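A single protein chain has been removed from this complex, and every other one stays in its place.
First chain written, first letter: the chains are A and B, and each begins at residue 1.
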Amino acid sequence: MKKRFIASLFLSASLLLTACSGGGSSADPAKNPDSQAGATGSTQLVIAADQDPVGLDPHKVPAVSSNRIYSLVYDSLTKLDDNMSVVPALADSWKLSDDGKTVTFKLHEGVKFHNGREMTSDDVKYSFERILNPDTGAVAKSYFSSVDAIEAPDKYTVVFKLKTPDAAFLANTASAYASIVPKEVTDLNKEAVGTGPFELEKMESGQYVLLKKNPNYFVEGMPKVDSIKFQIMKDEAERLAAIRTGKVDLTTVSADSAKLLESSKNVTIKNYQSMEYSYLGINVAKKPFDDPRVRQAISYAVDRNQLVQTVWKGQAALTGPLSPAQTIWALDTTEYPSYEHNVEKAKQLLAEAGLPNGFNTVIETASTYPDMIETAQVLQQQLKAVGINAEIKQLEWGNYIETWKSKDMDLLVGRNTSGVDPDRSLRFFFSSEGSANVWNYSNAKFDELVQKALEATDQTERKKLYDEAQKLVVEDAPNLFLASPQNFYAVSDKVEGFTPSAAGEVYALVKASVKK
Amino acid sequence: MNTFIQRFAQNKTAVACLFILVLITLAAVFAPFIAPHDPTQMFQESRLQGSSSDYLLGTDQFGRDLLSRIIYGARVSLWVGLSSVFISAAFGTVFGLLAGYFGKWIDSLLMRLMDVLFAFPEILLALAIVAALGPGTSNTILAIGIVNIPIFTRTVRGAVLSVKNLEFVESAKAIGAKTGRILFREIFPNVTAPLLVQASLAISGAILTESALSFLGLGVQPPDPSWGGMISEARRYMELAPGMIVWPSVAMTVTILAFNLFGDAVRDILDPRHRSK
Partner (left out) sequence: MGRYILKRIVSLIPIVFGISVLVFTILHLVPGDPASIMLGTNATPEAVKALRQSMGLDQPLVTQYLHWMGGLMQGDFGVSVHTGQAILPEILKRFAITLQLTLFGAIIGWSIAIPLGILSAVRVHSSVDVLVRVTAMLGISVPNFAIGTLLLLGLSLYFGWFPPIDVVNFWENPVEAFQVFVLPAVTMGIVLAAGVMRMTRSAFLETLDKDFIRTARAKGNNQWTVVIGHALRNSSIPIVTIAGMQIGYLLGGSVIVEQLFSIPGLGQYILDGIYQRDYPVVQGGVLFIALVFVLVNLLVDVIYTWIDPRIKY
């Protein structure tokens, strides 16, 4: 009697399990109560996201988890294409005055916000003034520090008056942080009303964000899918299992998982060179790191190729302060002498600095990212070879950011997005006034080079200045630039036309379609 | 006492478990002499390997020898388990005895305090403590120790409650024994059995909590190997190198099993009501 009961329990359990294992597609609206908005035959793209968005105000919230969503809801004046060149978005065309101090944008006519109102030059003016207003606390405020005044002479024309010529200005208008928002919405974290290809349909915290197609999108024939659902899956193993079983159509994965998925049928791996790089930050105000020879010694002690092999499984490129994805600007790493792995040279430099027996120090990093922890461990071993004993401290994310801001760390392992324009990659991170320069690094020569480059209107001239700046910052070594990883997407075979690139996920998502 | 040793020697489970625990402790103490390699040394060219004559249990993602890491891991995990349980048992026993025996406002005060502590979800409290104090082995121990105080207090108090109205306590009171004497001579011996059971469980619990903190990145800091930390790291390589997760799990399982069965056996031996067996 008892046995039979248990047996039937098992049987019913396995029946329930198999009932759902028949490859039930997540795009099936019958199984998906929240996607009933789309009538039969509508297509949905399900994307596994590793984090909940933490707010949707494009001006205020830089978090990647938020950015990938509001980038689909809003448009900017311009955007970047696959080759990282600036192309039209909300602005059809633009003109630069001869002195480089006036930029005039012609807006696309008839673009509507999701609430039905037409987007005009007033909204553009409003958006940029909101960004520039210190009370907003906008991420992109420093991007537009050269802006003096914004004028809207007619409904479809916007004129930016600049204090000085600003070579990075145009590329910066492509940023999602410079999204054009409607002036009537007061709290953009509560309401998301843009002009973009998708509208915010529903947000269930901890579960998913559902976006539906904007039928009036101003770009003809875009987007291709009727809705996109970002499903929150925090654990990599879960995302791996989900893409394998077809429960999601698209997800970013680590290099390890990408390798595992290569053998899976129904899943394709797509990768591209990212604009990110991992770094070892050095506090140049702290002893003994105030001695440039010590920082140089660390650079010689580090074997960057081992990092590429161990941490990134070979799927990363050596990098300077500009990631290799910034093809036009980035110097080849062979230009940097201190990239050579040379233990003898490192020891010699330490001896010259009066530390022949090395010293003790601390490497701090974030507990959230396995690649940072692994980088710290490899560095620790490499530094040991030259007598530097480093203790690793993994900090929980909030704590890590606090440490980063403190300007009081010793060594810190982190990851940066170097940005599209070299101005951001260099001035923002390393000029004396740069807001991300937490290393107490200050070199008047460097400051002058990047300021001159920003104001230069001639591209060759600009390139020359940036080459020099890159060499200088590598030689001074307030940071060691370690490796720029490939990013991997696992894509279900149902999805067509998704080609990710450093230009951004949005660009690829808008063109993606789902096979019936 | 002699009879205890005799009975102990007759209990096969107890002897076997003790043997295993002694073995693990010896391995932990003499790790530098037993381990074939430095547990933090990375052999670049032999990453994620299976068993071989060079690396008996294979290597991890950095090419570190797994066997050596497991041997050194015994140090870390045992230390975390034992010292954190010591903290919680010491505080828990005192609080539990006081609360259970005196009752009234002392009971209310202590138990409400424990409720406050207990009501804070275990792993979140440990996480908050570690985040506030900073990561590291001793802070991990402290956090786990604090988190487990209420469990011990409740266990001890429960045991006190069930005996304090029994005859032998009443008669001790009647002949005018001092409170301290009643507490430690009459009541405490009746508390040791549940305390032991709880402690043997708590050691494994502590080792597991450390692994959960490692999972959240705030346990024992790398490159020091704790078994829990190794397992949580190995999760990412589960399919590529199963050995990375299997071997530390085996080590952890054997240890925890030995602790628990040992606790049970000692309880059986100590508890007068089970002597008949």
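We take it that a residue touches a chain if its C-beta (ideal position, glycine included) is under 8 Å from a C-beta of that chain, and two chains touch if they have at least 3 such contacts.
Predicted model only: the values in this text are computed from it and were never measured.
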{"item": "Hidden partner chain, touching residue among B:Ala14, B:Ile70, B:Val169 or B:Ile256", "value": "B:Ile256"}
{"item": "Chain not shown: contacting residue from B:Leu21, B:Ile106, B:Ile182 or B:Leu208", "value": "B:Leu208"}
{"item": "Residues of chain B in contact with the chain not shown", "value": "13, 108, 112-113, 115-125, 127-129, 131-132, 151, 154-155, 158, 161-162, 165, 194, 197, 201, 204-205, 208, 211-212, 215-216, 228, 231-232, 235, 238-239, 245, 249, 252-253, 256-257, 260-261, 264, 267, 273-274, 276-277"}
{"item": "Absent chain, residues of chain A that touch it", "value": "13, 16-21, 23, 26, 31-34, 46, 52, 54-55, 60-63, 134-139, 141-142, 187, 189-190, 204-208, 231-235, 237-238, 240-242, 244-245, 247-248, 396-399, 401-405, 414, 416, 428, 435-436"}
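Going forward, only the chains that are shown with their structure count from here on.
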{"item": "Chain B residues within the chain A interface of the complex", "value": "40-42, 44, 47, 61-63, 127, 131, 134-136, 216-218, 221-223, 235-240"}
{"item": "Chain B-facing residues of chain A, complex", "value": "236-237, 254, 256, 259-260, 306, 309-310, 366-368, 370, 373-374, 376-378, 380-381, 391-396, 398-399"}
